[in-house]
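Below: one structure in structure tokens.
The complex is shown incomplete by one protein chain, all other protein chains being positioned as in the whole.
Think of it as A and B in the order they're written, each chain with its own count starting at 1.
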Amino acid sequence: MENNLITEDKQKNKLEKAFEILKTMASKPSGLIGLTIVLFHVVLALTSPYIAPYDYKAISPNTMLLAPSAEHWFGTDSLGRDVFTRTILGGRTALTVTFFGSLIALLWGGLLGIFCGLVGGKIDDVVMRVVDAFLSIPWILAMLLIVSLLGTSTEVLIPALGFFYGKGIVRVARAATHDVIAKDFIVSARARGHSNMSIIWNEIIPNVRDAILVEGAMRWSWMLLGFSSLSFLGFGVSPPTPDWGLMISNARGLMSFAYWSVIAPIVGLSSLIIGINLTADAFAKALGIDRSTKAPV
Amino acid sequence: MLLLILKRIGLGLITLFIVSLITFVGVEVLPGDACTTYLEREAYGTALDACIKRLGLDIPAYERYLDWASNVVRGDFGYSLSGEMPINEVLGPRVKNSLVLASVSILIGIPLAIVLGIITALWRDKLPDIMISTITIFSMTIPEFISATLLILIVAIWLGWLPGIVIIPSDATFYELLSNIILPVVAISMIMTAHMARMVRSSVIQVMASDYVQMAILKGVPYWKMVFRHVLPNALLPAINVVALTIAWLLGGVVVTEVVFNYPGLGRLVIESISNRDLPVVQALAIILASIYVGINLIADLMTLMLNPRLKSLQIRK
Partner (left out) sequence: MNEIIESVKNLSIGFNSQKGKQISILRNVSTNIKKGETVGIVGESGSGKSTLALAMMGYIKQGLFPLKGECLFKSEDLLKMSSRQLEKIRGRKIAMIPQNAGQALTPNLKIGYQIDEALRLHTDLNKTERDKKISELLNKVRLPSPETMAFRYPHELSGGQQQRVAVAMALAGKPDLLLLDEPTTGLDVTTQAHVLELLRFIAKDTGTSMIYVSHDLGAIAQVSDRIVVMYAGEIVLEGPARKILKEPIHPYTYGLLKSIPKLSLAGLPASMPGSQPQPGSINEGCSFYDRCNLATDNCKKNSPDLEHIKELDTNVRCFNYKELINQNNNLQTSITKKSNNSEANEVLKLKDVSISYAKQKFFDQLLNKISDQNPTVKDINIDIKKGETIALVGESGSGKSTILKSIAGLLKTKDGQIKFENDRILSSDLKMRNPNDLRAIQLIFQNPDESLNPNHTVEQILSQPLKLYFNLSGEELKKNIIDLLKKVRLGEFYMSRYPRQLSGGEKQRVAVARAFAAKPDIILCDEVTSALDVSVQAAVLNLLQQLKEDLGTTYVFVSHDLAVVRAISDRVAVLYQGRLCEIGPSQNVYKFPSHPYTEVLLGAVLEPDPDIKPKLVAEDIVEEKPPEKGCSFQGRCPRKIGDICNSEVPPWQIGENGNAIRCHINIEELASLQQ
């Protein structure tokens, strides 16, 4: 009974802490804007299938390349599809794929990083060398190769993106673990004779968690950038599923006389990336971490 | 000191070796071999046999790797399936074009980033900082293909100032090349400059808060003298490595930008070879791009070693 009370108390504390962090994030205009944008996109992604006015894949030769009007707010594209419908639906795949991709990246990157930081020595050297080697292959080349050989299904994209964007997290998690492990409270726990697992769980993870989470938030925005680049190049979402990167790529050739079909997805994608970025920035600041000194690798 | 340099170079070579293993094994592990992948449905009979013979797929994998690796070391990347010619001939002009694009972007981007970073740091939280920082946040978050598309839409289509698509005749003079690459250079350097400027900013701010800068002020050193002698050398030193990582990361952005502008560089070759499923070329590209990455980082490491007084004095003592 008593124990129950304590855990409940702790949970409440955690909720309060999360709320506190949200409040700090929203206290600055940039953080508030970021949070609002991300929230807007998430709500849009959840509700868009129900509010979309047209069928996103309905091709109609009669309505090709119409300028924005009351009927078609953002006009139509070269196949006569409603651009508004396709724009509000266009973030769904990107958001889902990159969100789960980031989770995978966080998980394997964070765990491997903490492991390397802990064991140090030869094993650490070897692992970091291999991670470095993976880093030195441009992500786009590797991703393109994987996608072209294995296909563009989400089952391929999520783990592949997760793997390639997790490399950077390994470094951050390792560095954070290195910093923490030299601190006296770890020495103290070791001298007391706590088991390694207990030290990792109680002493190390709470102190590297923030840095890794911030890194994960950052990776999310970069992964979104990477994913839409893939779509743009024709290696991401396959048509006719609406996707911003793909829409921009398709409408690009015609933009000299149908600019609207490019502008709408550009605004959609840019606002989401900026929103996530501002949020990640505010998140880092609320946790007291300076992220501007980090390279985007 | 010399030992340190040799060690860094050695580490770079080890990294490249691992990269070559990864690419080779990666291609081996993926379903199908180079020939079936390339020929797809026509992968039977004489065409397949010829292809297998050409690539030497009939000998064991490790021998093939050794063969391939020793050829790469000698500068021979093998044979392109789609181009039906040695890869070196495919690569030559592409490398040149990409090199021009990248070096112009870097030459403009780095000084600009340093200046912007210093301005934003010295006028921290004042109007110049707020304005520049807002712009940098926008330009570092928007993907290259969007900024490139917008640039074409606004500058090339609406204003009609510059060509939207790059057409370079093989005998183009440097000047012709230059006017053609303005837009791609802007698209690439925008994101790179923004990243580096933010990095420089925070580094300068950190140094400005140090004890030795306070000491210089209390010694009566005039402001700008203090900035140039006491702040910048110490602030830019740690920035070198991060700048190198940023540049290397942007190789991916170069690929996209080249596609948008239809620029005949290495980046477009990446897309072409992958669309054509020309695995030997893909392997060659992986090694080349990885070498560029390792090379840039090596240069940054060596520069840091040269400029850091702590390491310089090591040399003197020895």
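What we mean here is this: contacts are C-beta pairs under 8 Å (C-beta built on N, C-alpha and C of every residue); 3 or more make two chains touch, one makes a residue touch a chain.
The shown structure was predicted, so the numbers you read here are calculated from the model rather than taken from an experiment.
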Given B:A216, B:V243, B:I274 or B:V294, the residue that touches the chain left out of view is B:A216
Residue among B:N97, B:T141 or B:N234 that touches the chain left out of view:
B:N234
In the full complex, which residues of chain B touch the absent chain?
209-223, 229-230, 233-234, 237, 309-310, 312-313
Given the full complex, what residues of chain A touch the hidden partner chain?
2-3, 183-185, 187-194, 198, 202-203, 206-207
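Please note the rule applied: only the chains that are shown with their structure count from here on.
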Can you work out the whole-Å distance between the CA centroids of chain A and chain B?
23
Give every residue of chain A touching chain B within the complex, in rising order.
129-130, 132-142, 144-146, 148-150, 221, 225-226, 228-229, 232-233, 235, 245, 248-249, 252, 255-256, 259, 262, 266, 269-270, 273-274, 277-278, 290, 292-297
Going by the contact rule at the top, pick out the chain B residues touching chain A in the complex.
11, 14-16, 18-19, 22-23, 26, 30-32, 37, 137-138, 141-146, 149-150, 152-153, 157, 195, 198-199, 201-203, 241-242, 245-246, 248-249, 251-252, 255-256, 259-260, 270-271, 274-275, 277, 282, 285-286, 289-290, 293-294, 297
